[in-house]
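Let's look at chain A:
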Amino acid sequence: MRALVALLLLIISAAPGWAAGPLSYHLKPVAIAPDTWVFEGTREHFTRGNGGNILNPGFIVTDDGVIVIQTGPSRRFGEEMRAAIATVTDKPIRKVFVSNLHPDYWLGNRAFADVPIAALPGTIEGIKTEGQGMTENMYRLVGDWMRGTEPLVPTETVYGSTVVFGAHRLRLIPLEGHTAADLAILDETTGVLFAGGVVFSDRTPTTPHADIGQWLEALDALDALEVTVLVPNHGRIRTDKAAIAQTRDWLSWLDRSLRERAEAGADMAELLDAPIPERFAGMGVLREEYRRSVSHLWPRIEKAVLPRVN
Partner candidate 1 sequence: MNRHLAAAALLAALSNPALAGPPDPADPLASVMWDVLRPELFGTAPVQFDDRVTVTAPDNAENAAAVPVMADATALGAVEEMVLFADLNPFPVILRFQPLAARPVIATRFKVQQATPLRAAARTPDGVWHIGGKLLDAAGGGCTAPPATYAAADWADHVGEVQGRAWAPVGEDKATRVRFLVRHPMDTGLVAGIPAYFIEALTLRDADGRALARLQTAEPLSENPVFTLEVQPGAGARSLTLDGRDNQGGEVKAAIPLPWVQGALP
Partner candidate 2 sequence: MKRLFRTCLLASAMAAGLGLSGPALAAEGPSNDDLLNDAKSTGDVLTYGMGLQAQRFSPLDKLNPDTVKGLVPVWSFSFGGEKQRGQESQPIIHDGTIYVTGSYSRLYAVDVKTGQKKWQYDHRLPEGIMPCCDVVNRGAALYKDKIYFATLDARLVALNKDTGKVVWSKKIEDYKAGYSATAAPLIVDGKVITGNSGGEFGIIGMVEARDAETGELVWQRPTIEGNMGTLNGKESTMTGVMNASWSGDLYKTGGGATWLGGTYDPETKTLFFGTGNPAPWNSHLRPGDNLYTSSTLAIDPANGDIKWHYQTTPHDGWDFDGVNELVSFDLKKDGQTIKAGAKADRNGFFYVLDRTNGKLLSASPFVTKITWAKEIDVKTGRPVYNDDNRPGTPVGAEKGNSVFAAPAFLGAKNWMPMAYSPATELFYVPANEWGMDIWNEPITYKKGAAYLGAGFTIKPLYDDYIGALRAIDPKTGKIVWEYKNPAPLWGGVLTTGGNLVFTGTPEGYLKAFDAKSGKEVWKFNTGSGVVGSPVTWEQDGEQYVAVVSGWGGAVPLWGGDVAKLVKDINQGGSLWVFKLPKA
């Protein structure tokens, strides 16, 4: 079993994340465990080249129907996912889980409008408030890939619990840190963990809604689980927990270095080109995500080092 998985991973890694061709994601489901498939995205930022395909959505085929995890960055992506799922199984889609409010997790919802789409309350609230703005920004970032995409708010609220579909017991794990509500899903039957927002693998974490302290606690919670295959939200799928360690390392360094620079009197603009340790060089979109993180995290850190003077 373990060997099979490793072999599969090799194949995935060798395959290009995105194939040339006008406006098709060319989605190929890759089996990573029994009944379990993933569409692996690139380790880039949203571009007009990749159409927003940067996430690792997946699905589990159960006797009760297909469980879909994330719907991708556009309606087209959702529709292509659905077509690709149909090449694997003729079972109907039973339920969709959306892990958090970031646009690449749920903008494909329109393709699944006929089935229940479940999310944590905080995710639903966030999509209601910020969904429209995020959608508009995605049109701007990736262009025509988004045609026909409109926000569709998840229709079902879930909390932390264990749900059973056919032979698969899925543990729904509510976390926070990457956003105010991140849903991780552990298939207790196969040991596959869909990290749902908090784990990045060789891809720099994104922080627009982040609380670093809570995020580190969420990583600890995932680290304590028994996992055979870890599907990070972005980046390389792994059979170990190295991605958790890498995410933790990055967040700790980021937080600490910003605090140190603030204490030393740096201005936000001076941080944009600050050096990043060599050990993170292998992570995708490193400098760009670092700069975004400065924008997200700096104002609060800065305030903490400037005392009231009147």
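On how the list was made: all candidates are chains of the complex that A comes from, given by their letters.
Note that in this section a residue touches a chain if its C-beta (ideal position, glycine included) is under 8 Å from a C-beta of that chain, and two chains touch if they have at least 3 such contacts; residues count from 1.
Treat the numbers as computed from the prediction; the structure is a model and nothing was measured.
Candidates 1 or 2 all come from the same complex, and the one touching chain A there is 1. Against candidate 1, the residues of chain A that register as touching in their complex are 137, 140, 208, 264-265, 267-270, 272-273, 291-292, 294-296, 298-299, 302-303, 305-310.
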